[in-house]
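Let's turn to chain A:
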Amino acid sequence: MTARRWAAVAAAALLATAGCAGGENDAAGGGASPGSGGARGSGPVTVLAAASLTESFTAIGTRFEQLNPALDVTFSFGGSSGLAQQIVSGAPADVFAAASPATMRTVTDAGDAVGAPVTFARNQLVIAVAKGNPRGLTSLSALAGPGVKVALCAEPVPCGAAASKALDAAGVRLTPVTLEQDVRAALAKVKLGEVDAALVYRTDAGAAAADVDGVEFPESAGAVNDYPIVALRDAPNPAGAAAFVAFVRTPEAQQILADAGFRQP
Partner candidate 1 sequence: MSALDAHLVVRRDGFTLDAELRAAAGEVVALLGPNGAGKTTALRALAGLVALDDGHIELGGERIDGIAPEHRHIGVVFQDYLLFPHLSALENVAFGPRCRGVPRSRARAQAAELLARVGLAGQAGRKPRQLSGGQAQRVALVRALATGPRLLLLDEPLAALDARTRLDTRAHLRGHLAGHAGPTVLVTHDPLDAMMLADRLVILEHGRVVQTGDAATITSRPRTDYVARLVGLNLYRGRADGDLVRVAGDFTLTTAGPQHGDVFVAFPPAAVALYAARPEGSPRNTWPATVAAVLRHGDALRIELTGPITVAADVTPAAAVQLGLEPGRPVWASLKATEATSYPA
Partner candidate 2 sequence: MLAALRLSLLTATLATAACLLLGVPLAWMLARVPFRGRRLVRALVTVPLVLPPVVGGVALLLVFGRRGLVGGWLDATFGFSLPFTTAGVVVAEAFVAMPFLVISVEGALRGADARYEEAAATLGASRWTAFRRVTLPLIGPGVAAGAVLCWARALGEFGATITFAGNFPGRTQTMPLAVYLALEQDLDAAIVLSLLLLVVSVAILAGLRDRWLGAT
């Protein structure tokens, strides 16, 4: 096993636990008033974001901190629905970026958002297969073939909802071997070779391009995911939250997202 594969495994393991470990960020430094540190505030900004945003948001965060040295962004990536649940339960966070409007609705319905969420990116599904596509899986219907092991996201998770939408659109019925708790866990099963294919976001397949190939399929157009972002009502750092939400929509941040494989809204 190569060192890279080990790293991938370790990362998958960490991601799998991230969902349980939410709300660990430190709120003690929060609450800086907008006036004290200029319009964009200062101190830590805590962003809860969907697992599929891991690479692009990390890059955006770095750039954001360069432009706003007073701010310090902390991310907690995980399954969108889990993160939404944490926010509703009172996790001290400033910004929430979800992988679907449905999960965002959990937060807005609970009245935990400031204003209406904005869609900042779109993602669509691809079939993630092992490098070189050894089993020649090129369509959704091929996934239903005998002996093909498929991992999907669980239904409550956006990638799971998108997957069942796409499968319905294609008229394909398939029985996955596992319903993973977030998109990265599904992808990890492909990387480890435990399944032959998984339906994941295009961006996730891109982030793991060293180990997996992403196979595009036409039905994915019918199951495009909108990624909404919103500042949170109980944000310890409201100014920082507003600044980050605004930055994500700048051309610079949009370029980073596009490079990762996201579509513009």
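How these were chosen: all candidates are chains of the complex that A comes from, given by their letters.
Basically, a residue touches a chain if its C-beta (ideal position, glycine included) is under 8 Å from a C-beta of that chain, and two chains touch if they have at least 3 such contacts; residues count from 1.
What you are looking at is a predicted structure, and each value in this text was computed from that prediction instead of being measured.
Enquirer: Just give the number of the candidate touching chain A here, out of 1 or 2, all from the same complex.
Expert: By the stated definition of touch, the match is candidate 2.
Enquirer: Please name which positions on chain A make contact with candidate 2 in the complex.
Expert: 1, 9-10, 12-13, 16-17, 19-20, 79, 81-82, 85, 88-89, 149, 151, 154, 156-157, 176-181, 185, 189, 192-195
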